[in-house]
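Only a single protein chain was left out; the remaining protein chains are all shown in position.
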Amino acid sequence: MLYWIYLIRNLTRNIRRTLLTSAAVALPIVIFVLSTSVISALNSYLDNAAKQMRLIVTHKTSFINPLPSGYRYKIEALDPERKELTAVCGMHWLGGKVENDPRLLSTLAVDKDNLEACYPDYHFTQEEMDAWHRDRQAAILGPETAKQFGWKLGDRITITPSLPPYTPMEFHVISTAEHASDPVTSWIRLDYYFDALKEHGFHGDEWIGFFVIKCNSIAGLDHYRRAIDELFANYPDPTKTRDEKSFVNEFIAQQFNLPRNLAILASLTVFVAIMAAMNTMSMNIRDRINEVATMKSLGFSSRSVFVQILIESMMLCVSGGFVGALIPYGLFHWTPLGSMTIPVIQALDIPLLVCMKAVLIAVGIGILSALWPAWLGAKLNVVTALRYLE
Amino acid sequence: MALPLFYSWRNLLVRRLSTSLTLLLITVIVVVLAVLLSFAAGIRQTLKNSGHRDRVIVLKPGSTAESTSVLFPEETNLLVQTPGIRFDPSGQPLISIELCIQTSLPRLGYQDSFANVAVRGVDPVAFAIRPEIQIVEGRLFDSGALEVIVGEAASKRFGNLKIDGEISLGRLGNRLYKVVGIFRANNSSFESEIWAPRSMITTAYSGHYTSSATIQCIDESQAQTAINYIKGPSVKLQAQKETDYYQELARTTRQLVVLSVILIAIMGLGAVFAMANTMYAAVDHRRREFAMLRTLGFSRIAIQLTIFIESLLTCLVSCIIGLLIGSAFIAMNIEQDFISDVSFSSLTYQLRMTPTIMISCLILACGVGIAGALAPAVRASRIPILEALRKA
Partner (left out) sequence: MFIGELQRYVTRLQNPNNVSFLIQKVCPMSLANISVHQVVKNYHKDRIEIPVLNGLDLTIPAGQFSVLMGPSGSGKSTLLHLIGGLDRPTSGTIQVGDFNLDRMSDSELTRWRSRHVGFIFQMYHLIPVLTAAENVELPLLLFSMSSHERKQRVATALQVVGLTDRMDHRPNQLSGGQEQRVAIARAIVTDPDVILADEPTGDLDAKTSEEILNLLNILNKEFGKTILLVTHDPRAAAHGQRILHLDKGILSQEKEAVCVT
């Protein structure tokens, strides 16, 4: 008990210093938590993408080049009984803008019949699907997009696609896909889009952006990834088939290599926190050198002095780490900040696990930052220290 | 009467460990700021170099970038009438009709990673409008051949883009195009592209359409006239100055800068606390010394000043070291590419250390130095003289 009293009083004897250090550790931890949360959001998105066993078929030359829409039937013919290949859904990227608004939308025109089969993880309700099939102008909005633009279920909205026919098109919001893993992308019906193209004199229904294929087994996924590319290898438009995870990863890698650079940032913040804590601990030991000497003359071993300094540092850093983890957790869970949109990953969730990891890291910071001061304390020569003081 | 500078300097050297830890901490933050900003600065500079005020870029209304724009000959033909247009000596209007497509190429230095590289089909007039394009290796393509020239940045960054390399383009039939030249373009985004004869690209893509038109106007004010005409009822196309178009593409970098500033503000605040800690300790250790200086006749201000100078010296050294490390890092990782969320094509750019970044780092370091020394300096100047002299 006395031991702990001593440790705690050591921290409270210079409250100002303890608070400043806790804050100096807490703030880098805030960044650590934020950047680790972003990484974990990206990873969980990728993991979900991998779990869904979907393939993306694009043009081999560039994913921006269209494919003949007839490829859908050729792909379906690879597994006519739908044993492993559950569904094929054609998709066409439209982008889109709302009049007098600089923000860009991410809209996909999709085959109406197979959307649900390809995206069971979105858990569309029966009503939503009924409306989707009934209404040519149906639009399923990404929840984040709906929030940003203030669109609600039942709204009539007008979007101008960034591709031909470039004319405003009206849609009816029938769902805001609450379970969407990609909270931004909105879906509209391909048949409605093709009609709009025809109406404005564009020929286009023979071309489509890419295909999403849903498989029901890993073996099937692997098989069709190769089979589809082999099928079209000698066609004028060869394909490139990837699973959803690699497809998304390719984008992320080109967005400033976000996961890797954030990991670097996170480790730098840990480094900064170590510097701050090490500074304090070395000052603490320097100020208390006579006490360390006294403890040793009383018979406390070098090891116990070492451990005692380590524990003191750990308590100091954990308090900072705790605050540093609590700030982003609190801000994103209990304040409107949680609904803020953040570039690239949109909505940021701060997982409790990341916060706990941050506190653990703080323990590590405590140990690392105290190693040197603790070693100085442990190897302190009592005689020299006493002589120096008197 | 102020205390001499070497007094502050020597005091920093006395508490070597504390000073170097604080120094290191601030250095790291300066490096992070410099590198984060160098991304945005690099992209911005590249895009800024691409645009000229007296050039107008014409796209389909509703499209957001060249890659999503489709123009038909009947539309581009109307542009010849545009007022304010400049003519070449032979009397031809300087209008470059261009087709932008993309091709997937491996990114060098990454495994299984592909970039979407822009391919621009151009006529000879494109080079008259853009005198910054200069062949530095090889030669210009022959307009009737399956040949391309490649921007220097793209050739360094993506696979198969060296002279005599071959890339396949085209929708119908895999046509192989040979790289015959490497060009520079004043570090603009064009250096991230592959340029090919337009006729050879349009046929390869079976299209009769094009993506954009670039018009060289007589001057900036004439450019505005041209824009008004093109947007008007006679043409009904989207037109903007090149500078505005590329600024819009650089929008992502604004978010990057905002994000960097927030991150650095949080870390900087942490550094302020660490600095305050260091300076408080320094003040507490020297209570007697300051009391003595006060009895000698140094003013409170002089004492405060010496604390500020100690703090600022640490931060300045950090700033210099941080900028050196940052520059070294930038020099080592100079070639970068990112995929624009507007045009979906890869943009190669160079990390850049600019005067703005240097000043930002300096402001950060000085800010930390001043904010961190504020409270300790006040404390130092308020030390009760007699009491401090008495007590050890």
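List of remarks:
Chains: A and B, in written order; residue numbering restarts at 1 for each.
Throughout what follows, a residue touches a chain if its C-beta (ideal position, glycine included) is under 8 Å from a C-beta of that chain, and two chains touch if they have at least 3 such contacts.
Everything quoted here is computed from the prediction, not taken from an experiment.
Interchain touches from the omitted chain, evaluated on the whole complex, reach A.
For the chain missing from the display, the contacting residue among A:R9, A:R134 or A:H203 is A:R9, taking the whole complex into account. Contact residues of subunit A toward the unshown chain are 1-3, 5-6, 9-10, 12-13, 290-291, 293-303, 382-383, 386-387, 389-390.
Operating definition for what follows: only the chains that are shown with their structure count from here on.
With centres set at the average Cα position, the gap from subunit A to subunit B is 25 Å. Considering their complex, residues 17-18, 21-22, 24-25, 28-29, 32, 39, 60-65, 67-68, 70, 101-104, 107, 110, 112-116, 168-174, 252, 255-256, 259, 263, 266-267, 269-271, 273-274, 276-278, 280-281, 337-339, 341-342, 344-346 of subunit B touch subunit A. Across the complex, subunit B is touched by residues 16-17, 20-21, 23-28, 30-31, 60-65, 95, 97, 104, 160-164, 166-167, 236-238, 240, 246, 250-251, 253-256, 265, 268-269, 271-273, 275-276, 278-280, 282-283, 287, 343 of subunit A.
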